[in-house]
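One chain of protein is taken out of this complex; the other chains stay put.
Coming up: subunit A.
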Amino acid sequence: MAFPHRPDAPELPDFSMLKRLARDQLIYLLEQLPGKKDLFIEADLMSPLDRIANVSILKQHEVDKLYKVENKPALSSSEQLCFLVRPRIKNMRYIASLVNADKLAGRTRKYKVIFSPQKFYACEMVLEEEGIYGDVSCDEWAFSLLPLDVDLLSMELPEFFRDYFLEGDQRWINTVAQALHLLSTLYGPFPNCYGIGRCAKMAYELWRNLEEEEDGETKGRRPEIGHIFLLDRDVDFVTALCSQVVYEGLVDDTFRIKCGSVDFGPEVTSSDKSLKVLLNAEDKVFNEIRNEHFSNVFGFLSQKARNLQAQYDRRRGMDIKQMKNFVSQELKGLKQEHRLLSLHIGACESIMKKKTKQDFQELIKTEHALLEGFNIRESTSYIEEHIDRQVSPIESLRLMCLLSITENGDARCSSDTHYGPEHLLTFSNLRRAGLLTEQAPGDTLTAVESKVSKLVTDKAAGKITDAFSSLAKRSNFRAISKKLNLIPRVDGEYDLKVPRDMAYVFSGAYVPLSCRIIEQVLERRSWQGLDEVVRLLNCSDFAFTDMTKEDKASSESLRLILVVFLGGCTFSEISALRFLGREKGYRFIFLTTAVTNSARLMEAMSEVKA
């Protein structure tokens, strides 16, 4: 079922080196503070840290107790405190309060702050303002790339999305450039570079500067990775807003995959405790179904179960020797497989329970209608109903955004007081980030707003539809969709078992825009002929190509492609590109600031009461 790669597909580089590098550096930093110490870890860093160095490694390096950084006074009695944090002002204040409390109590301890992945001047400023700059020593743990899987590197910086796309804060771009620099020093230069988006361009230029400053190091090395493609999340919000239906994406939407592992609750494990499961290529069962459309998964799993049973059954006719062999060699693997299988079957059941109800079908139908741009009226009323039912604010917001982007209109409904005042801010955030779009920037917006609000207050909510149809103008998404043929024309049923194109990740209804762009550019080896698309994406100034005029390096390396998602990517996109790779004999490597999905996107934009 899982499709094998073409025989000429290149091998993936070994990314475990990145882990070793990060671990060694952390150990070095810990040893800079000799003696027993307590380690305070920021919650966001716990999972990534766990993938790099487990507790026993920390203990080996004289870490005594582990605490979570939270807004509570520390109970630690150690003479040395070490903080492992993201460079956030909030954290600085926490540390400052701790240190100042110690000072008041006349206690002197050693404090060390390790910033990951880098420290910011603003943080040091705060330490200084709080009057403890001289009391703490600062270090950087340049741990910016966590290999979540053989082909997936995550920077684990979910805040990148909000910081850059909402607040316009560019500080993480340098971190991205550093990460690219690290990759190119470890795995050779990238001969061909493409990118789209303002942030992509900035990151690319910063990275180039870094390379130039230290040139000579990568020169002459044989490139391993032939192409690099940088893409801003705001080039394609639509794909990220859609409900995911490939298995991995669905698991993420349902259970939330965190740092490559997922907590399966009792309803999945069919026992009374939950279980943390690592989801990656090492899980044989998962590896075969992760990229499958969900409708195939169950069939596959039951087939697998039958096979497994058959393998178990073989022992019936065995003699003692064969049995001994079986027990010593195969049984363990079978048992492992058995365990995984039952887990995934449990997960499937749980998903089915939640998703295969009428609601989900309707939801998907509405999404597809929005993507294809027909039955807008029906979709709008569906969304209204969704709001009326107050099912989930996040879901409603997501649908409104989807409607707004695909129809290029402002889908504002007066739901703020109904969800709470902070959502008024959420709306303003969404609009600023471009998730709720305006037909024309500037003054017309207020006109549209007042129109919508009047309609709403007139209690003629049904007329919102008319308001939108009056706004209905050929939207950019429509035009892009047409240009890039994102909605495949299918005669008859789309066979999800044997997908023909990347649209299968959305049940054959839509080819993810981001992936299509990548496909097109790689085919042309440039942006040539895509001018119109680039213009429609409002990225005319930010689409770039950079090819080194090297002779055709071995085709092997040219088929290895690094795709960098700035602002996060979804598992659906990963699946789609994996599919593309199998079709064309490429291998994709993904580098993302974080793995995201529609809910995370919305939550990042939401204002929540602290």
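Here is the rule we go by: a residue touches a chain if its C-beta (ideal position, glycine included) is under 8 Å from a C-beta of that chain, and two chains touch if they have at least 3 such contacts; residues count from 1.
Keep this in mind: contacts and distances are computed from a predicted model.
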Protein that the absent chain corresponds to, by UniProt name, given "Translation protein SH3-like domain-containing protein", "Vacuolar protein sorting-associated protein 16 homolog", "General transcription and DNA repair factor IIH helicase subunit XPD" or "PLD3B protein": "Vacuolar protein sorting-associated protein 16 homolog"
Options A:Ile114, A:Leu180 or A:Met202, residue touching the unrepresented chain: A:Met202
Given A:Asp44, A:Asp149, A:Asp163 or A:Glu337, the one touching the chain that is not displayed: A:Asp163
Hidden-chain contact residue, picked from the options A:Asp8, A:Glu212 or A:Asp541: A:Glu212
Contact with the hidden chain (one of A:Leu424, A:Ala479 or A:Ala599): A:Leu424
Hidden-chain contact residue, picked from the options A:Lys72, A:Lys273, A:Arg389 or A:Arg489: A:Arg389
Among A:Val55, A:Ile89, A:Met318 or A:Val490, the residue in touch with the chain that has been omitted: A:Ile89
Missing-chain contacts mapped onto subunit A: 89-90, 93, 120-122, 125-126, 129, 163, 167-171, 173-174, 177, 202, 205-206, 209, 212-213, 215, 384-385, 387-390, 412, 414, 416-422, 424-425, 428, 446, 449-450, 452-453, 456-457, 459, 461, 607, 609-610
